[in-house]
Every structure is written in C-alpha cells, then in structure tokens.
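With one protein chain held back, the other chains of the complex are shown just where they sit.
The chains carry the letters A and B, assigned in the order they are written, with residues numbered from 1 in each.
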Amino acid sequence: MYQTVVTLPPYPRGFHLITDAIDNAVAASGITTGLAHLFLKHTSASLCINENADPTVRKDMERFFSDVADAKPYYVHTYEGDDDMPAHIKSVMLGTSLTIPVTNGRLNLGTWQGIYLGEHRDHGGSRKIVVTVY
Amino acid sequence: MYQTVVTLPPYPRGFHLITDAIDNAVAASGITTGLAHLFLKHTSASLCINENADPTVRKDMERFFSDVADAKPYYVHTYEGDDDMPAHIKSVMLGTSLTIPVTNGRLNLGTWQGIYLGEHRDHGGSRKIVVTVY
Partner (left out) sequence: MYQTVVTLPPYPRGFHLITDAIDNAVAASGITTGLAHLFLKHTSASLCINENADPTVRKDMERFFSDVADAKPYYVHTYEGDDDMPAHIKSVMLGTSLTIPVTNGRLNLGTWQGIYLGEHRDHGGSRKIVVTVY
C-alpha cells in the first residue's frame, strides 16, 4: 500500500480535468495492478469522472449544478457567502471520493473518461487529495 | 482485514452526524494505516461526508433534497407512503457507500469533514452499516 497527498493549485469555480496529476501519483507508487483511492479533504468541492475531450461538457455541468442548487430562498447557512451552501450541496451530490482500477501501473480509465475536480466556491483556494494505491 | 457491523439507533428524517460511531469501529480494528469502507444496507437512507460544525448545513440539505425530489406528480411507486419514492431517489443521489483513509488508527478526515447519515424516511427505524477496515 502506498499513500501520498496531491496538493492542487487554486482553480476557479467550475469543473477541471486533473487526470494527469493523479496518474503521476499512481505511477510513483510503483504498483502495477490494483486500485487507486482518491479522497478530497474538503466539503465545498468534489471529485467525479466524466468526458475528457470537449470542454463544453465541463461548462454545461457548471451551469447545470448552479441552476439546480444556487440561491434557494430557504437556505439558512449563508454567513460564509452566497456560494457556500450551494457548494456543500454540490459536494454531496457529486461526492468527494473515487476508486479507480490500476492496470500496468496506470489508471485504467475508459477512453473518454477523465477525473474532474469540481471547485464549487468562488475562491476555494488550494485543495488536497489523499491518494492511496493498493 | 477487519469487518464489523455498526447498528445505529433510529433517527428522525434528516441528516445526522455519525462520525464518532464509525471512528470507534475503526479504532477497534487495531489497524493503523489503510482504508475504511462503509456500506449502508438500505435503499431509503444514505451516507455522505460534509461540514461537521454548523447544524444549519444539515437542515439546509434536508430542505434542498426534499425540495428537489418530493411529491412529483409522475411517481407511480407510492403505496409505501409519500416519503418512500423520494427516499429512494435521495439514496441514489447521495449514495450508500464511503471509503475513507485511515491514518494512525483513526479516520483521516479533513478538519471540517464529518460523516452524515441521511435518513430519508419519516420513520426509518434502526439502520445497519457494514464497516470493513483493511
């Protein structure tokens, strides 16, 4: 078992491809067959897997989740800003953890699959992911 | 590998912090570094991770998911009560399984992260979680 922490640079609000950063951490483990577990240590961002080619997919996702979860008149938890409670909602809808097969020392993703960081705050800052390969 | 079952007391409908019950099960495993897998054996409740400090976050989550999923005129599966089909929807949106890193014999959560049970029935009763530490 190999465990490391990947520290991402600050990203603007939206969905961002981070496959390469994770694949590098997996390659550094030296483990050729197994599973990689990713765990994002935050409550206002998310991890998911989706289409890695057309950036309009990521833009449409940002529009969709903001349309669904932003600016509800019944939110009470608003003292950290208008983007905070929607960020918590998006984080639980999308999740903060992924487990991906490792084959031949690399992430065994489908052809069109990439790993997304969902940054749901306007100014979320740097995010940390615990990567465990086993 | 260590496997046990955590039996939760009945909770009212809503989101509830259960971090301590899970952390105790992890500590009992004697495993210091690895992963903990939680599996909720129910289809009308959920597990997720979010903000552990302000209870208004959990109340806003209950309001949001009920706003999104309750009382759709097209639901056909209604014979178990008005809260049943929305509970199934919330369960798949939020998920019934979590995998969390274990470090120094404890759950390696972020500062603001807690484990939530989402109880989506009005009277869900006791819920069981299979905890596997490895």
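Please note the rule applied: a residue touches a chain if its C-beta (ideal position, glycine included) is under 8 Å from a C-beta of that chain, and two chains touch if they have at least 3 such contacts.
Quick caveat, the model's predicted, so the values are computed rather than measured.
Asker: Kindly note down the residues of chain B that lie in touch with the hidden chain.
Answerer: 1, 3, 37, 39, 41-43, 68-69, 72, 74-77, 85, 88-89, 91-93, 95-97, 99, 128, 130, 132, 134
Asker: Mind listing the chain A residues that contact the chain we can't see here?
Answerer: Residues of chain A in contact with the hidden chain: 33-35, 48-51, 54, 56-57, 59-61, 63-64, 67-68, 93-95, 98-101, 103, 108-110, 112-113, 116.
Here is the rule we use: only the chains that are shown with their structure count from here on.
Asker: How many angstrom lie between the CA centroids of chain A and chain B, rounded to a whole number?
Answerer: Going by mean C-alpha positions, chain A sits 20 Å from chain B.
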